[in-house]
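Below, a portion of the complex is reproduced, with chain positions unchanged.
Chain lettering (A, B and C) follows the sequence in which the chains are written, and residue indices restart at 1 in each chain.
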Amino acid sequence: MQASVLDIQGIHKSFGNNQVLRGIDMRINAGEVVVLMGANGAGKSTLVKVLSGYHAADHGQMQLAGKPYSPRDAREAIHQGVVTVHQSIDDGVIPDLDVANNLMLDRLTSGAHGLWVSAKKLRQQASEVADAMGLDIDLNARVADLSVADRQMISIARAMAHAPRLLILDEPTSSLSATEAERLFTVIDRLRAQGVAIVYISHRMSDIRRLADRIICLRDGQISGVFDQAPLDLTAAVHAMLGQAINNADIEPATPGAPILTLHNVELAKGAAPVSLSVGDGEVVAFTGLLGSGMSALVETLFGLRPLSSGTMQVDGQPYAPGNVREALARGVFMSVKDRATNGVIGDFNIADNMTLPFLKAFTRGAFLSARQQRASTEQMIAQLGIVCQSHADSIGTLSGGNQQKVMIGRWLQSPSRVLLLDEPFQGVDIGARQDIGRHIRATAKGRATLVFVSELDEAIEIADRIIVLHEGAIAGEQSNRDIDLNALVAQASGKA
Amino acid sequence: MALVVYFSLAASGFANPRSAVFVLQSVAITGILALGVTTTLVVGGFDLSIGAVATTSLMLAAYCMVVLEQPAYVAVAVCLLMGAFIGLINGLLIVKFRIPDLLATLGMMFLLIGLQRIPTQGNSIATGMSLADGSTAEGTFSAAFLWLGRHRFDLILERLIPVPVVVFVLIAVAIWLFLGFTRHGRLMYAIGSNERATALVGAPVERYKIAAYMISGVTASIGGILLAARLGRGDIASGNNLLLDSVAAALIGFAVLGAARPNAFGTAMGALFVGILLQGMTMMNAPYYTQDFVKGAVLVVALMFTFYLSSRRGQSGRH
Amino acid sequence: EERPAPFDAPEDVTIALIRYISTGDFFQAYLSGVEAQAAALGVNLRVLDSRQDAALQADMVDQAIALGVDGIIIQHGLPESMKDAAQRAVEAGIDVVAFDVEVDNPAIPQVEQSDYLLGELALEQALADNGDRFTAGYVYVPGIAPLDRRNAAWEDFKDAHPGVTEAAVFGTLDNPIANSVANQARAVIQANPMINIFFAPYNEFAAGVKIAVDEMGLGEDIAIYSADISTSDIAAMREPGSPWAATVATNPTVVGEVSVRTLALLMAGEAPGQQVIVPPTLITQDFLNDNAITNMETLSENMPQFSHAEVALADWLPLPER
């Protein structure tokens, strides 16, 4: 039996009269990766925040390495060796500082660093931290100029740099591509070997399969299952977390109607083979690919965020070359953007206002907004997408990450579109909800072309009629979603096909 | 508010319609300016130039009528255009040149303070003043213009409600409805909270931001017009405290009703609050220097409660 | 002795002082004069202070009317905004006196400290000390009524004395005024080394110029002539080697007393006259030194014409105690 690092008993936490954690007991051992599974809003992040000193528990005890542990803030937790990478990526980096400073931020907080910051020493130590994680980012770049994936990697690299006693990772891979995720896993393996206790939260089955020594399932703020017999029974774990089995409903690819969106010889990256494709009425097409595959380029060109470099596009047979977002919207091209915190969520608004934001005009009666109609529309979406909340008037900031994501998707499903673009729509969404949303999207697919951009193959398979793989700006493969050849897709994505 | 009750008891003659109107009248102009600032606060900006826009408008109105001998409606129109134009420039500096709002509007403030004095070499404008070419200015403030500052409508009592109060109330209601209940207002709040996300739902963010500064410029110029109409001359020294007092009103407005965000109703209440406080203290014969002290103390204490309590409530909040 | 009505029962009399401006020693001293004289009469005093908000000041007149006061003193303000308000007060049957604001109303006596005279006396002293040929720096901010009136004296003086050259005009009301003026004055002296006289007809201006002159070590070569005085000005004038040669002032406390007495006469039905002028006094550095004067009180003791003005008097009217 390994040494116990963290013991918790009877942890309760509620926000107002919303009881989020209702008596959690668990024990985490040295050199073990414990995966916390739970539907969106189950209370995982709340538990993490209690462990890391961000929230205080209402009741319950915690012991760290046998000694009572009740951190009052992040500082105390870190001093006792509990290091956390939070779910919200923006909570992990300082946009106005450069990469080197971001990587070294936690060391700056300790007196051990000395008073004066030597730029040279800082850079040197930062590059050590970066190397340990296999990070290849210019240390002088301002973090504000980096992609979300890079930011995520920076906060992970910083947390993993010095073997803590307990490392908590809350959905660290939600914005990472497969290659980056694999680098993360290697480092996790190394830390595990060094005897670090690790709590890992993810909705990605592939992560869980790869890492878990033990799975603890959380449902409605209580532990609903613990799995530690190898091989881990994932199906049972999913059942425990959702309270029901999920049926891997096989997709019956629909026959596409008349083409709505066509691309002809569009160049996505310099020197790459031009892309031509067509998406028909009622069809759901998933695009997937690794970093630099040109997915962003495609999405941004389609939504008017990037000028069309060459070639032509058509919507409903009419030439389409949007110069900005508004022109795209005017043609019925909607997009749910990725990275909701920076690009989607209006933090000061409640759910209803967030949901109806693009279509406020439709909710205007006379000169004024009709709060009643906003509410009606929002409540309908909350029901359809299974958003876990107290009411439509909840502030968006109080929702769990996955539920915020559902609001972001719901936003664009309220009104019929011609082309619906969903860029990483499942960031942080649990498997059960993912399937519900997938079903909803497929059910309403008639009358529009739906393009889904995902970096996880699983997600593509769950939703699409057709899967297109991009590699370095060109189409590397295409399959109808029936009798999928997974190996071929993986090979095409990595350019080995 | 408890304040009203307290002063009613403490100072005889505090609680009557005339007294209420005095308070309204004394806060009308600051309040109008504060409403403009509120609009810029909503889009996440700030307008430091309002005080200067108001005094520029005051001087411009006087210049139009006294030196250029134009009728009232021309003076009013010119001032409103000027306000809109300054707002446009502020907006462009912020949106197109990416100058931080405080900085852009501070520069504009200095610029205007200088500019408004150049045509008259720093002198106040009054009928009969001598001009640079040796002649004297013959124009006058027309009765129609002075009406704007001095007429009082009958309501219950005869000649009770002065025009500036009516204008203040109208603007407050208009901005309250606009910000709170139209889609434009909602989008402006969205811009203030997450500009990028708002742009990605197709809102013309730059245009809204410019519009906010234009609204602020126009309201400030209205404030200036009313001030000119009340004073009956282009006095350069007036309007010194307009900026700070209206910023105070707008910021106090955050706290009203625990909204913790800029809102027109709160701003109007904030302005009133300060007005009642000062009026009450004046009636109680408090020396002028204690008024600043009490204003500050009440402000701090009131805000301590509001924000402390609201942060307890939504502990998690944005923080 | 018998006092005329309404002062036979002074505790039932309320007068209001409606101020345009209050920040600063002058205005503070004025208020203390008003208070002292009101106390001597035994009447109630209500002070309404508009803090340089001319529009508010006009409202305050209405407010005073609504409060039912018996007399009003208007202290400073803009003629345009006060004219109508003052008229309303008169129509309401209230006796009104104006101090240093032209309300153009035959029913309202005007108490004045003659700013023109103030400027003129200071300039005459400059002439007496320096002859009629000198190069002057002039501190002026247009648009402020008393400064504009003092400016008129300067303009007339220049016309009358062609030997006087005006090398530079500058000035600012940026707070703290003395500090900002000092910064400007230094630049001016540097750019115009021939300046030997400063005409700074406001004590804050003079204090600023003095700082600059001291800092440049030119105390021997430059003389400052100013208007107004306060305790700290006395100290500044008396510093060894101080360039501040003379100032001309009316005692603000006396002006305050005169304002109340004028109002009292009016209320008692005795005609105080359309204009009540409080005469200014010339105060030179030598006088201060010779009499070892350290503050406004000792100045008053040594200079009877400064401590008391023989205007607006009546037998029945009690004066404040000294």
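In the analysis below, contacts are C-beta pairs under 8 Å (C-beta built on N, C-alpha and C of every residue); 3 or more make two chains touch, one makes a residue touch a chain.
Every value quoted in this text rests on a predicted model; they were computed, and no experiment measured them.
A.B. asks: Only one copy per chain type is displayed here, so what's the full stoichiometry of the complex in this file, written with the chain labels?
C.D. replies: Here the full set of protein chains amounts to A x1, B x2, C x1.
We adopt the following convention: only the chains that are shown with their structure count from here on.
A.B. asks: So that we know how the chains sit together, what is the shape of their touch graph: line, ring, star, complete or other?
C.D. replies: line
A.B. asks: So which chain ends up closest to the centre of the protein, judged by Cα positions averaged per chain?
C.D. replies: B
A.B. asks: Whole-Å distance, subunit A centre to subunit C centre, using C-alpha means?
C.D. replies: 73
A.B. asks: Hey, what residues on subunit B touch two or more of the other chains?
C.D. replies: Counting only residues that touch two or more other chains, subunit B contributes none.
A.B. asks: Two or more other chains in contact with one residue: find those residues in subunit C.
C.D. replies: Residues of subunit C never touch two or more of the other chains.
A.B. asks: Which part of subunit B faces subunit A closely enough to touch in the complex?
C.D. replies: Touch list, subunit B to subunit A: 177, 181-183, 186-187, 189-190, 192-194, 196-202, 204, 261, 314-318.
A.B. asks: Touching subunit C in the complex: which residues of subunit B?
C.D. replies: Counting only subunit B, the residues touching subunit C are 13, 16, 18-19, 22, 25-26, 29, 121-124, 126, 141, 149-150, 227, 230-233, 235-238, 240-241, 282, 285, 287-288, 291.
A.B. asks: Show me the residue ranges of subunit A that touch subunit B in the complex, using the header's touch definition.
C.D. replies: 15, 55, 325-326, 328-329, 335, 337, 342-349, 353, 357-358, 360-361, 363-364, 367-369, 395, 397-398, 411
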